[in-house]
Every structure is written in C-alpha cells, then in structure tokens.
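Have a look at the structure that comes next, please.
A single protein chain has been omitted from the complex, and every remaining protein chain is retained in its original position.
Lettered A and B in written order, each chain numbered from 1.
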Amino acid sequence: MADPVLALDDLTVSLPAHGDRARAVENLSFTVGPGEIVCVVGESGSGKSVTAQAVMGLLPKGQLSLTGGSIRLLGDELATKSAAELRALRGSRMAMVFQEPMTALNPVIRIGDQIGEALEIHTSLSGADKRARVLDIMRAVQLPDVEALIDAYPHQLSGGQRQRVMIASAIILDPALLIADEPTTALDVTTQAQILRLIRELQVRRNTGVLFITHDFGVVADIAHRVVVMEKGRVVEIGAKEEVLRRPREAYTRMLIDAVPGLAPPARAAMDQSAVALETRSLSKIYSVGGGFLSLGKGRVVNAAKDVSLTVRRGETLGVVGESGSGKSTVARCVMRLIEPTGGDILVHGENIAHMSSSQLRAHRKRAQIVFQDPYRSLNPRRTIGEAIIEGPVNFGASREQATTRARELMALVGLSPDSLDRYPHQFSGGQRQRICIARALAMEPDILVADEAVSALDVSVQAQVLELLDDVRKRFDLAVLFITHDLRVAAQVCDRIVVMLKGEIVEQGPTAALFRAPQHDYTKKLFAAAPGRDYAFGGRT
Amino acid sequence: MSAQAPSSFVASAAAGRGALRLATRNSGVVIGGLIVLAMIAIAILAPFLGTVDPTEINPALRNKLPGAERTIRLDDGTTRSSTFIMGSDSLGRDVYSRVLYGARISLVIGASVALLSVAGGLAIGMIAGYFRWADAVVMRIMDGLMAIPAILLAIALVSLSRAGLLAVIVAITIPEIPRVVRLVRSIVLSVREEPYVEAAVTAGTSVPLLLWRHVLPNTIAPLIVQGTFICASAILVEAILSFLGIGIPTSTPTWGNIMAEGRQFFRIFPHNIFFPGVFLALTVLAINMLGDGLRDALDPKMAKRV
Partner (left out) sequence: MIAYVLRRVLATIPVMLVVAVFVFLMLRLSPADPAAIIAGDSATTEQVAEIRSRLGLDQPILSQFVIWFGKLARGDLGESFFFKKSIVELIGERIEPTLSLAFVTIVLAVAIAIPLGVLAAYRQGSWVDRIVMGFSVLGFSVPVFVIGYLLIYLFAIKLGWLPVQGYQRIAQGVGGWLERLILPALTLSVIYVALVARMTRTSLLEVLSEDYIRTARAKGQIELKVLFRHALKNAAVPIVTVVGLGVALLIGGVVVTESVYTIPGLGRLTVDAVLARDYPVIQAVILLFSFVYVLINLLIDLSYTLFDPRIRY
C-alpha cells in the first residue's frame, strides 16, 4: 500500500483533572491511506470526536491537551507544530466536515464566500478565478442552480444542500485528508444516502483519505473500507469492513453489532381480534406561520397533519414512520392532547377527546401516557424520581403510601433498584432515565402508551435494552402502543403494523412484514432503499 | 434560551448546596456581600457610631471642613468637644451623622423596591406566560410602560403625590416591574415546552400545582439575580430623585439630599458631595458585584445575556 495520508501512533489526549477519567483518548494507533475511508465507530464517550479534533489541532483550549504520541500527515509530524504551522495546513492539506449543517455555516455570510474562504486564506487567486473555482466545486457537489446559489445565504438552503456546501468548502483545495465528524447524523435517511454517495464519489475521484466518524453501523456498512471500533478512549478492534462486520473478533464489537436492529421484521401474531383502544379519524392540525395580530404579509399555512386516520388495538404496536416534518410527532401530541387538533376525531375507547376542554380531559389523562425522546429533559431535575412517578397517581386520589408501594414495584419491573426512588434524575444514565419515564407512564395504569422517538437519543446497546423493556410491558399490560420513529430498523423490530407519513399525510400502511417485503408507495420504496447497511444482517436475534 | 440552563445548577438539594458553595467561592459575591453587610451594620448601628442628631441645625457651625473641631454645650453646663469627621453643611448639620443615617433610607428603598417589583413581576409574568388570553393584553401594557424611560417615569410618578418614602418606593417600583414580567414570562414560555412539564400535564396535574411545582422553581435563581440588580438601581434612582429635589423631603438625611444640599457651595466645599457620593457608589458597586457573582454562580446561561 502507498504511504498513509494520516498515521496516528500511540496518540494520547488528556482530560482536565477531576474528570471521570484521566484520558479522552489513550494509546490510539491507526492509519488512513490515500483513497481509503476509515470509519471510527463507537458509542458516546468513546473519544471518536476528540480524535478528529486532535488531528485538526482544534482541541478546546484548556480542556483537552495532546499529551503523547504522534500524528503524521503525509509523513509530516503535526504534534510538535506551532499554531501558525497547523493553521497553514488546515483547509489546504486537511479539512473537516461537521455534524450540524444548520449551525456549522455562518448565517450572515453568503454561500459563495464561505466556500471560497479557503481559497482566500491559502491562495492568491484573483476574484474572477476564485469565483470560477467556487462554481466548479459547487457543481462537483451537485448543488443545483449554482449561479444563483453562490449569492444565497445558508438559511435559504435545505439541510442536505447545506451539507453539500460544507463538503464543497472542505474539499475546494483538494486536501489529502478529509475528516467527516458524523456528517449525516442530523440528516433524514434519504438525504443521508445522497450525501454518503457524494462523499464516496468525490473521494474516489480525488483519491482523498477520509477519516469518517460515526455511531451508526449502517453507515459504516455503506461507506467504510476499514473500521476502527473505539470504547472509552481505547481501540477495541481494527480491521477491514467485511472482517469487522461479519466476523468480529472482540466481544464488545459483537455486542454492538448484535444490538443494531435488523431490517427483517420478526414474525408476529396478528392482533386484529383485540379491541380498538385508539382511533383517529381524518385528524388534522394546521399551523399558520407568520400570521396573527397586525400581520400584513401573507400568513403561510402549514398542514402539520392532514387527514390522518389510524387505529391501534390493545396489545398491538403501531409504528408511525417518517422523516422530519412528516407530522408524526404532531399526531402523537394530538393523541395526547398536548395540542388541540384543527379537525377530525380522536377516539379513545370510542370516546371523542379531540376537542375536550382541559377539565374534561382530566379523566382521559389516566388512559394514555407518553414517553419522550430526550431522557435529559423528561424528568424535572429538582424532584426525586419517586416524586415523578407518584405525581400522577396522587393526582387521581391515591395515597402517597399506596403510590410509593406501586412505584417500588414498577422500579423493579423496569429493571432498577426500588431503593433508588429518593434519588435525583442526574444520578441516572440516559437509558436508566428512559426506564424511569416508562415506570412513570405505567404508574397511571394506562391502556395506551405513546413512545415519541423514545429510543432515538440512546446509544445502540442501551437502545436494544429499552426496546426489549417496551415490548415486555406491552405484553404484560396488554397496552396499545403508538410508536413514533424515524428509524426503520427499530420499526421493523418492534411494530406489528406500520404507518408511513410524508408531509403530514399517511402515504401507506400495513402489517410490518408485508410492508417491508413489498412496499407499494414510491416514497416508501425510496425510504427503504435509503436505509444504510441493507446488505448486512444486523441484530443477533434475527 | 435553553431551559436546561436552570436545571444545570440546581439539580438537587445537594447540588443546591453546591451552588451556594460555588457562590461563596466567587470573589465578587464575597467582597460585595461583605460590603453590603457592613452597610447594613452601619445603618442599624448609626446611633452608636459617634453620631449626633443628623437633623440638628446649628447656624454657628455652618460649612466646616472635615476634621474641624466643635464644642458642644451639654445640658448640665459642661462642654464636650468633638470633630466634624466629614465637615458640616450649610445649615451646620454634621455630615458624618447624616451620611450614616442616610444609609438607612437607601437600603430600605433598595430592598423594598427589589422585593415589590420581583413579587409583582413574578405574579404578572406567570399569568402572562401560562395563559394565552392574558398574554396579549398584559404584554401590550408592559411594552407601553417600557417605552417610557424609567427615570422619567419615576420622576413623573413622584410628582403626582406629596413626596414621601412610600411614594418614592412606588414610583421606583412601577418602572421596574415590566422588566421582571418579561424575564419571568420568557422563562415560563420555555419551561412549559419542557418534556417534564408536558409529562406532568399528561399526569393530570392541575395548572396551579403545575406552576408551583415545575415552573416556579426555575424562576428563583434568575429572580434573585435580577432582584439584586434592581436593588442597586433603585438606590441610584432614589439618590437622583432626592438630588433633583423631588424625592424624599429635604429634611430627611438621605445621600441624595445631602448631595443636593451640597451643590450650592460645591466649588468651595466639595466634601458635601464627595462623602455621600463615595458611600452611595460603594454600596451600589457592592450590590452590583454581588449580582454579577450570583449570576455567574447560579445562572451561567443568563450571564451570557448580560
């Protein structure tokens, strides 16, 4: 093989004193060759992003510091370089693409100027030459209508276009090394597929070495040549993609891969016999944007949900799948009556709650409960988890003693110690907090449970456990579960039936297995085709 | 603004004590706090700190320089001599005594305005933040009030009634309330979007309980900080009103009144402005330092908002 573009040898990055561990990255060694994509994969806290920052010389000052080892870019040692020397290499020999295309572009500077900034810094091209180069690279990343877009501002672009702009500004000087830090994590799955394809094409054509950081094994399967698996700042396993994904040597790697839900739905018993717990008929929610008091401009109308009709039976999990802006969360919030729908009916055991007043709703509150996405904001940080769990039952007349006894049982049920009821949320991990939220929901003895992206913020190993718990409580309490998710893999594993939404409307619905086997609607097909890592059978259970 | 801000500093009772410890490690809180405590001590102990009656007029002892000796004839016929530590004013009153007693008015005004405006603003802000029907009307009125520059509004309000302590307190409080309302409202608006508040809604928690249990605690730290700054500004505004001759009656010793009286002979006797000015500035500075320190310790996100 040719000389590596990047060679890390025994790299160590230290955390400030009094942290939960001394080093963010320890004794890290691997290489990235020209034209090679190396995926660094790991869960949160594995040190994968720190590695990228260390290579770029962008470690946050005063918090993280390079304390050992070597970083060689094209054979040139970076660890001993001065700030000015590193600056000269950034943007020219090595470049970086970040996760959030929304915030990584400067909102007040025109697209063209941001793409051309590296030219301005590292070359002495004339204005006209610069513009020509910028237009070229914009075409190379397949941006539409480049002559117009060059003078646009970031807010006028879609998320995918912004990420193309980021990539364009990174590769305009043809760097030898491109670092991509979770570049598709914030994007919808169809956009993600396009961006991954673009990175692969550009990298082949330009023979760029790519250090690709991700938490998603599906993405790894799609794009990597070689894989570096990290855990808590250390390398667990390095190998060619096929080796690592199909025949992992290390138990940790195997555990991670097994935890990734498979795309093949397991067989499930049909539920069409049990009673309908929840039904929506022609549910709609319309927001008017920019309208209101004294508004002159035309208020834009957004159909967040339009003509949504679905049913959930007891003991059944109905998945609502869609990309951002599809209206899936709007449906969840309407069903919970956190917002009032504009039209249509919401029937809970036959009773229409769509337009009930808040006092009428009180009785209904017991029947339906919700688990939210963000485990860090779902529990009041100032109150013990015991208080959180008993709040509902006490509202409905239970004594504190009864409610606490029940809370202890529920804690055991969700796999936590009953004695930790007097602890505060910050003393628990993200996965444990989701378990607490499930316990809180169950305390109300509901028959409908809404899970709004309830496992999306969790690491894959934790996600698998929480999914298992959700499925377990569904069976145990014969719950009707409305499961909102953007993740097809998760949907395939836990849902009996699936509803696919696009721009506020249902485009297709059906039993999970049938839908995955033979999707009918074009959008559903596109969505399934975009799911990363289709060719690999993840999920140890399938 | 993120509602995670409040949760990051008082995560629990234990963390609450942590914030207190953090606050006492902040030099601004320590120095500012000590100066404020000293001023409170001076205000309370004024009669025992070698002062004489601050309102006693003595034409024979007009315009004495600081350090001048004076002789007082006591009732039993004997005499005792003492010093005008800070000189005397144009009516022969002892400036040292007046400055020490003046601390009382300033501190009382600062504390009452802070308490009243925080309490009023909290109540109105909670209502405006949680009830849509009230929001539009309340905020229109607040916007209107905020369009009148604060000192001007206070001046106009005192002019309406015969000046007195209560009138001055009310006149300074009213312009402060809209700012507190805005702060509280913005906190309520962001906290009510928090999933834990929505979870409480779905648990059937009633609105008053919801506000009390989940929303109110998030306002406490920002309001402590805001209240501190209001206290500092109220002391300044009172001094300005008195200085302009439209505040507390001139016979009462307040720092602003002493300085107003000193204007007349400023060129010859600048000490009548100098001494109360230093006390006033020191007190306000200490309270501001306390506020800055508390903000850094209690509410790091708010520190960014100035």
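Throughout what follows, a residue touches a chain if its C-beta (ideal position, glycine included) is under 8 Å from a C-beta of that chain, and two chains touch if they have at least 3 such contacts.
None of the values given here were measured: they were computed from a predicted structure.
Student: So there's a chain missing from this view; which of the remaining chains does it actually touch?
Tutor: A, B
Student: Of A:Ala104, A:Ala176, A:Leu449 or A:Val466, which residue touches the hidden chain?
Tutor: Within the whole complex, the residue contacting the unshown chain is A:Ala104.
Student: Of the listed residues A:Leu58, A:Leu74 or A:Ala537, which contacts the missing chain in the full complex?
Tutor: A:Leu58
Student: Out of A:Ser46, A:Ser169, A:Thr330 or A:Thr384, which residue would touch the omitted chain in the full complex?
Tutor: A:Ser169
Student: Under the stated touch rule, tell me which residues of chain A contact the chain that is not displayed.
Tutor: Considering the whole complex, chain A reaches the absent chain at 56, 58, 87-92, 95-96, 98, 100, 103-109, 117-118, 121-122, 153, 155, 166, 169-170, 290, 294-297.
Student: At which residues does chain B meet the chain that is not included here?
Tutor: Residues 140-141, 143-145, 147-153, 155-162, 232, 236, 239-240, 243-246, 259, 266-267, 270, 273, 277, 280-281, 284-285, 288-289, 292, 303-306 of chain B touch the chain that is not shown.
Here, only the chains that are shown with their structure count from here on.
Student: Taking the complex as given, what residues does chain A use to touch chain B?
Tutor: The touching residues are 293, 336, 338, 358, 362, 365-366, 368-370, 372-374, 376-383, 388, 391-392, 395-396, 424-426, 437, 440, 444.
Student: What does chain B use to touch chain A in their complex?
Tutor: Answer in residue numbers: 3-4, 7, 10-12, 14-15, 136, 194-207, 213-214, 217.
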